[in-house]
Every structure is written in structure tokens, then in C-alpha cells.
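Every protein chain except one is present and positioned as in the full complex.
Up next, chain A:
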Amino acid sequence: MVEMPKRRDILAIVLIVLPWTLLITVWHQSAITPLLTIRKACHHLVKEIFIIPERLAARRHRLADDGAEGRHETGQGSDSKEYCSSDKDIVEVVRTEYVYTRPPPWSDVLPTIHVVTPTYSRPVQKAELTRLANTFLHVPNLHWILVEDAQRRTPLVSRLLRETGLNYTHLNVETPRNYKLRGDARDPRIPRGTMQRNLALRWLRETFSPNSTQPGIVYFADDDNTYSLELFEEMRSTRKVSVWPVAFVGGLRYESPKVNAAGKVYGWKTVFDPHRPFAIDMAGFAVNLRLILYKPQAYFKLRGVKGGYQESSLLRELVTLNDLEPKAANCTKILVWHTRTEKPVLVNEGKKGFTDPNVEI
């Protein structure tokens, strides 16, 4: 008789304790795991997933390193903020092998780089756009806004864009021709590419609202320049307007902003009119999309712009010298070259054209 109550007591105790143990175990698993992840990850905050084609030994940092020490600390949620605030432990995650996916998979985290390229028909156009596309296919989260200087979107460009697989927007606007001049001359008072870049700005303002949280950077890339892949990663962290040196402009090896010891731009290292408000080439700066959207009146000035003042006409409406962010190791590295392609000499075509005009070049 004594054993019966004992068994019942045990049963009672088990039934009392069981729900609580279950509750505690399950509750902790859900609440503590994110805490543990924060513990692990905050020690090694991943800055960005940088896909570099390195064929050397792995420099990939393993995030599971200090999992052991993470598990000891439980229930101290209020301290997590202090752990996360340290920026010193930021490491880049570098991949070893290059994966032949073109373009790289879209990331939810990286700001989108909107590249605005004005283009116009000429024999080297397809070649220029091809090698430009080959460059862009390496850059994650790139959106190419190609604006043709043409009455209608040409099939050559449409087909090329489709076949690259890039994320693109194809626009067109024709610079009015100056009928007084012979041939195919455009209005010389409007600098080349201005109307096209302005159209792209307008498109951006119509497509994105200032309240949206999609981060973006706007970069004006001409179709004959040469861009290193590093450049795009440098501009991705632009907060307002970032600047860097450009090679082969202004009759120099390179033109560059002058940066003081405090990391602020205070002048321009150029020979050609260094007193311009922004003595910089179109390829030498990038603007945060938010700034473009907040200042909807800012456009490139169409007429009455002196040579070399195009960039200033836009930038002075967006930012002051003090707000500029120098990139490329405080403007000491060249990451973009203002190359120009020779005009091919088509002497042997003759008046009637020797080659089959149906073959697209």
C-alpha cells in the first residue's frame, strides 16, 4: 500500500515538472539562438560579400570560430548592443574560386549601382558596348541605364542588352541636330551626352520614390572609358557624393581631388581651370540615389556651359566641397581611365560600301 502512493507521487511530480521543462527548453532554443548568432557574428561582422577572383589560398573567414564561447552567455540580451557596436572586427569575406555565373546573383543587402551610359551609333559602338558589358558582368547588383542618342531605340543595342543577361533599362532621346551644319552634326551648344544623362536622371526620379529604402548609387560611365572592378566596390559606400582620380584627363597622366590630412577634399589637382567648383571628370564621381531623389531640380545644364563645367553644373546643386567623400585610398590610386577609341579609317569601303551592310559590326 505504501508503494502505490509513492508511484502516484512520482507520477504527480513528473507531470508537474514536465510542462515546465518542455517550456523552458523550447523557449530557450528560440530566444537564445539568435542571441548566440549575434554573439558569434558581432565579433566578426561581415562587411560585404566581396567576390574577388582570387585563385590563391582561401582567405575566407570562418564565422563559426567562436561558437564555443558564445554558448556560455545566456539571457544577457541587453548587452548585445555593446558587442555589435565595435567596427574594428569587420572582415571581408573573400571567395576563392571564381564562379562563372554571369552576372553575379542579386543580393538583398548590397546597394544597387545605377550606371548611366549615353551612347550613339558609330562603327565602334557595338565593340565598346560589348567590352563594357564584359566588365559589368562581374559587378553584383548593377543596373545599367543605357540611353541612346537616337530617335528610336536601335535593334543593335536592344539585342546586345538582351543577350548580355544584365539588369538594364534601355532609353533613348535624340539631341537636336544643328541643320545649319553639314552632315550629321548635332547642336554643338549642347555637350554630348547631356540630354541622355538628364533623361536617365528623370527616369530614376520617376521610378524610385524618396521614401523607398532601396539604397542606390548613380554613376555616369561613358562607353569608351575603362573601369576596374575595384571602382564599383569603392563607390558602393557613397553617402552623398564620392570622388576619386581619373587617368588621362585634362592633358595629364591623371587628375585628382586634393585631400587634406583630415580626409576632406579641399581642392583639385588639375591644370585645366582648377578653380572650377568641381574640377572633376564625369567618370570621377558617384552620387547616392537618395540625394538625386531629394533634389529633383538638379540636372546637367543643357546650354551655356563652358567646356569642363558640365560636371559642376550638376554637382553644385547637390553638394558642397566639404561633403565630398574621397575614395581610392584617399585619392591616391587610379581605378578608372579615360581611354578614347580611335575612329577606324574605313577608306576601302568606298562610296558605295564594299562590305555587306547586313552584317552587323
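Note that contacts are C-beta pairs under 8 Å (C-beta built on N, C-alpha and C of every residue); 3 or more make two chains touch, one makes a residue touch a chain; residues count from 1.
Definition applied: contacts and distances are computed from a predicted model.
**Student:** Quick one: the chain not pictured, UniProt calls it what, "Tctex1 domain containing 4", "Sodium/hydrogen exchanger", "DNA repair protein RAD51 homolog 3" or "Galactosylgalactosylxylosylprotein 3-beta-glucuronosyltransferase"?
**Tutor:** "Galactosylgalactosylxylosylprotein 3-beta-glucuronosyltransferase"
**Student:** Tell me which of A:Y120, A:Y168 or A:Y254 is the one touching the absent chain.
**Tutor:** The missing chain is touched by A:Y254.
**Student:** For chain A, which residues reach the chain that was dropped from this view?
**Tutor:** With respect to the unshown chain, the touching residues of chain A are 12, 15-16, 19-20, 22-23, 26-27, 30-31, 34, 37-38, 41-42, 45-46, 49, 51-55, 63, 77-78, 80-81, 84, 93, 95, 97-102, 105, 107-109, 123-124, 126-128, 130-131, 134-135, 137-138, 226-229, 245, 247-248, 250-254, 269, 271-272, 332-334, 337-342, 344-349, 353-355, 359-361.
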